[in-house]
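Have a look at this one before I ask anything.
The block that comes next holds subunit A.
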Amino acid sequence: MAIGVKVMRRPEREVSYVRATLKGMALTFKHMFEPKVTMQYPEQKSTTEWSISQRWRGTHRMLTDEQGRSKCVACGLCPQICPANCIKLVPGEDEQGNRYPLIYEIDEFRCVFCGYCQEVCPEEAIHVGVHFENAEYTRGRFVYDLERLQSQTHAVSTLWDPSDPQGE
Partner candidate 1 sequence: MADELVNVTIDGMPVSVPKGTPIIEAAKQAGVLVPHYCYHPSLPSPAVCRMCLVEVEKAPKLMPACVTSVVEGQVVHVNSASAKKAREGVLELLLINHPLDCPICDQAGECELQDYVFQEGRAGTRYAEYAKRYSPVEDFGPDILYVPNRCILCTRCVRFMEDVADAPVLNVSERGDRAYIGISEEQKLDHAWSGNVVDLCPVGSLLSKDFLHKARAWDLDKTASVCPGCTQGCNVSIDTRDDVVIRIRPRPNLEVNRHFMCDYGRANYRWMNRGDRIEAPLVRDGARHTATDWDTALARFEQVLRGASGSAVILATGRASTESLGLVRRLVDRFEVAAAVQVPLGEEAPLSGVPNLALRRERAPNLAGAELLGYTPQWAAAMRQALSAAVVIVLDADLDQADEAALAAAPGMVVLLGTVIADALRNVELVLPVTTMAEENGTYVNRDHRIQRYQQAKSQPGMARPAWWIAGEVLAGPGPSADAPSTAAEAFELLGERWPVFAGLGHGDIGYTGRVLRTGSAPVPGRAEGAAR
Partner candidate 2 sequence: MGFPHPSHSKETVVLSRYFGDAGARTYDGWVERGGYEALKRALAMTRDAIVEEVKASGLRGRGGAGFPTGLKWSFMPKDVVKPHYLVCNADESEPGTFKDREIMRWTPHALIEGCAIAAYAIGAERCYLYIRGEFTEPWKVMSAAVEQAYAMGALGADALGSGKRVDIVLHRGAGAYICGEETAMMNSIEGKRGNPRIKPPFPAVAGLFGMPTTINNVETLSAVPHILNRGAAWYKALCLGNPKSTGTKLISICGHIQRPGNYEVTMGTPVKEILYDMAGGPKPGRTFKAIIPGGSSVPIMTREEAEAALFDYEGIVEQGSMLGSAGMIVMDDTTDMVYQIWRLARFYAHESCAQCTQCREGTAWTTRILERILTGRGKQDDFQLLLDLCDNMTGKTICVLSDSCAAPVVSGIQKFRSEFEAYIAGAREPAMAVV
Partner candidate 3 sequence: MTSHQAHGSHGATPAAQDPVFVGETRTKLEELFARYPTKQACLLPALWMVQEVRGWISETDIGEVAEALDLTPAYVKGVVTFYTMYHTHPVGRHFIQVCTTSPCNICGAEDVVKALLAATGCVELGATSPDDRFTVIEVECLGACGFPTPIMVDDDFIEDVTPDKVAGILQRFP
């Protein structure tokens, strides 16, 4: 050799691709038999290990009484407390002289999901929901009227309880 090339001698064990491949394969195979963490989302909504918190604050739901009427008495506290100003409420009076909401609309686009409306509601009528699937075809559909709010069926949020700060 005209020029002196230094040939390094590497240990056989460390340069063998066979070994590395096998190692990689072993890992792959190992995962094939381990429990899966991926949830098949649209088909599958929750698993025993994973579901959204009961304190999740998503789009609203209006609860109804036994007769199917909304529990709301149009007291006006939720539009008052709403920091995003997204609740529109016009009170009315029915034939029995009961106060009820003539118009009750929540603009879910404006909503910041703070949950104050649920917290302030003296009748436990309006609730934020444990719900996150909000796709619509038009923007207008995000203004939920009373009928829409009442027809929601998802679970309602359990707000943070100051007397049990650690609790779920």
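The candidates were selected such that all candidates are chains of the complex that A comes from, given by their letters.
Throughout what follows, a residue touches a chain if its C-beta (ideal position, glycine included) is under 8 Å from a C-beta of that chain, and two chains touch if they have at least 3 such contacts; residues count from 1.
Since the model is a prediction, treat every value here as computed from it, not as a measurement.
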Direct contact with subunit A in this complex, candidates 1, 2 or 3: 1
Contacting residues of subunit A [partner candidate 1, same complex]: 73-77, 80, 91-93, 97-99, 122-123
